[in-house]
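Quick one: the structure is below, questions incoming.
Missing here: one protein chain of the complex. Every other protein chain is in place.
Letters A and B mark the chains in the order given here, with residues in each chain numbered from 1 onward.
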Amino acid sequence: MKFRILFAALALAVLAGCTTVVKVGPGQVTVKDMTLTLEGPWNKFESSALVLFQAPGATEIWTREGFTLDVLAFYFGIGDGETIGQALPRRTTKMPVFRLKMAPHEIVEAFETVVTQDGSILKVVKIEPARFAGGDGFRFEYELKRKGDSLLFNGIGFATVANKKLYLMAYSAPRTHYFPTLVPGLEAAARSATLKR
Amino acid sequence: MDRVFRFLLAALAACAVSGTAIAQSKVNRAPGFAKLAPGAKVAIMPADIELFEISGGGVSEPRADWTAAAQEHVRATYRARKEKLGLQVIDLEDDASEPVLELNRLQRAVGGAISFHHFGMAALPTKEEKLNWTLGPGVAVVRDKTGADYALFTYIRDSYASADRKAAMVIGALFGIGTPGGVQYGFISLVDLRTGQIVWANQVIRPTGDLRTSGPAQETIDVMLTGLVEQAGPPSAAPRPRSIRDW
Partner (left out) sequence: MLRRCFVLGCGSAAFGALPWARALAQAPADWKMPPRLQRPAADTDEGGLWAMMDREEQRTRRSGFLIRDKALQDYVNGIACKLAGDHCADIRVYIVQTPYFNAFMAPNGMMQVWSGLLVRMTSEAQLAAILGHEIGHYVQRHSIERLRDVKSKSAFGQFLGILLARAGGVGAIAQLALLAGALAYNRDQEREADRIGVELMAKAGYAPLEASRVWTKLLEELKAGAKEREEYWDQSVLFKTHPPGEEREKTLAQIAAAKGPGGRTGEQEYREALAQHRNEFLVDELKRRTFGETRVLLERMLAAFPDDGELQYFLGEAYRLRAQDKDLEHAVAAYRKSEAMKGTPAEMYRSMGLAQRQLGDDAQAGTAFARYLELKPTAPDGALIRSYIKRND
């Protein structure tokens, strides 16, 4: 265990001023080209820097209880040949590239590569076809053991390919109490998603 | 590496405008919690403490001997407070069973959220400035083992400048360069073991404080417990009326 103020300051070099978090919802909210109708409010993170730790390279990050607890990451509007996610600082793993030809299994493999850069362990427990954002897509459930503190998370993801772009949203929360309590709200949000195809 | 802590310190470092301590204008109490009732049983969870030495080059080394001493002093302080304040304090022995480990891990993550989003600069609008977090039903394991009504969690990270470092600070000052000497970060939370709700929490970040010896260690704990327990003497006969701002 150690301080690494210098490293942290470097990692957050893009942080201009302090972190801002804004409320989104209830009601209609737009993320990229997608519209969600939220039953309750969420918190949207405005600075790009924190993204590096929890969901590297995500389009947007939301939370209800705090970023050390639950994280809703949107990877939206990724085109053929574009990178999914972002490498953590000083990591040399190549980030996966989205291809139109990718099967859902392969999209989930790519997602796993992105979110386990820090050594966390992810295990997919379910993956099945599902309607998402008004079209064919898939839904997947996973377990995650966070490297830094060994905390166990449950996760759920929804994805579709529309207008030749990938839209994936993934939500994870501690498996004790938090995930079971919060996932109904998340599933409602996912069901409400619409996109002009 | 304590990911939560690193995360916090990173944000704090980025947010610090000057060297002043971060203002604490946030409430310590969850809605509905007034104070600890006399005779309440509080289980003192084994404190999560780590002390570091900052060498001349600015590198922090963990000091196991200082950490061991600090743990002893903190334990003794809690025991001493028990006698002074009429609380029943239960010293929970170090438990490495899976349910307790999992609870401790969750507690650290929740504490991190409170530290960053409640006491810190990244307030979550949906919380509406209230201290409103829970550890969930997992706290039952502590209630069952101890019969306590509450559990108190202590988390401290503290660093001290070595002699080399102090010399560097003095020299730096001559040239108008401020060199951070060491920071004490303490976070205490009180959890209601019937509901899992965190009913009280406090955070202290300051450049002073010393956990390596008994007297100053007591001072550190007293500062962190400010507001939860009265410090000296019996409670005054007529408590002043609580205003809405105390919530």
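Everything below uses one rule, namely that a residue touches a chain if its C-beta (ideal position, glycine included) is under 8 Å from a C-beta of that chain, and two chains touch if they have at least 3 such contacts.
What you see is a predicted model, and the numbers here were worked out from it, not measured in a lab.
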Where A:Thr113, A:Thr181 or A:Thr194 are the choices, the one touching the absent chain is A:Thr113
Touch assignment to the omitted chain, from B:Pro38, B:Pro62 or B:Pro207, lands on B:Pro62
Touching the unshown chain, chain A contributes residues 1-2, 4, 6-7, 90-94, 101, 103-106, 109, 112-113, 116, 118-119, 121, 125-129, 138, 145, 147-148, 150-152
On chain B, the omitted chain is touched by residues 1-3, 6, 53, 55-62, 64-65, 67-68, 96, 101, 104-105, 162, 164
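Keep this in mind: only the chains that are shown with their structure count from here on.
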Distance between the CA centroids of chain A and chain B (whole Å) is 31
Per the touch rule, the chain B residues reaching chain A in their complex are 1-7, 9-11, 13-15, 50, 52, 58, 60-62, 102-103, 105-106, 108-110, 112-114, 116-117, 121-126, 133-138, 157, 159, 180, 196
Within their complex, chain A touches chain B through residues 1-6, 8-9, 11-12, 15, 17-23, 40-43, 49-50, 53, 63-69, 118, 146-152, 174, 176-178, 181
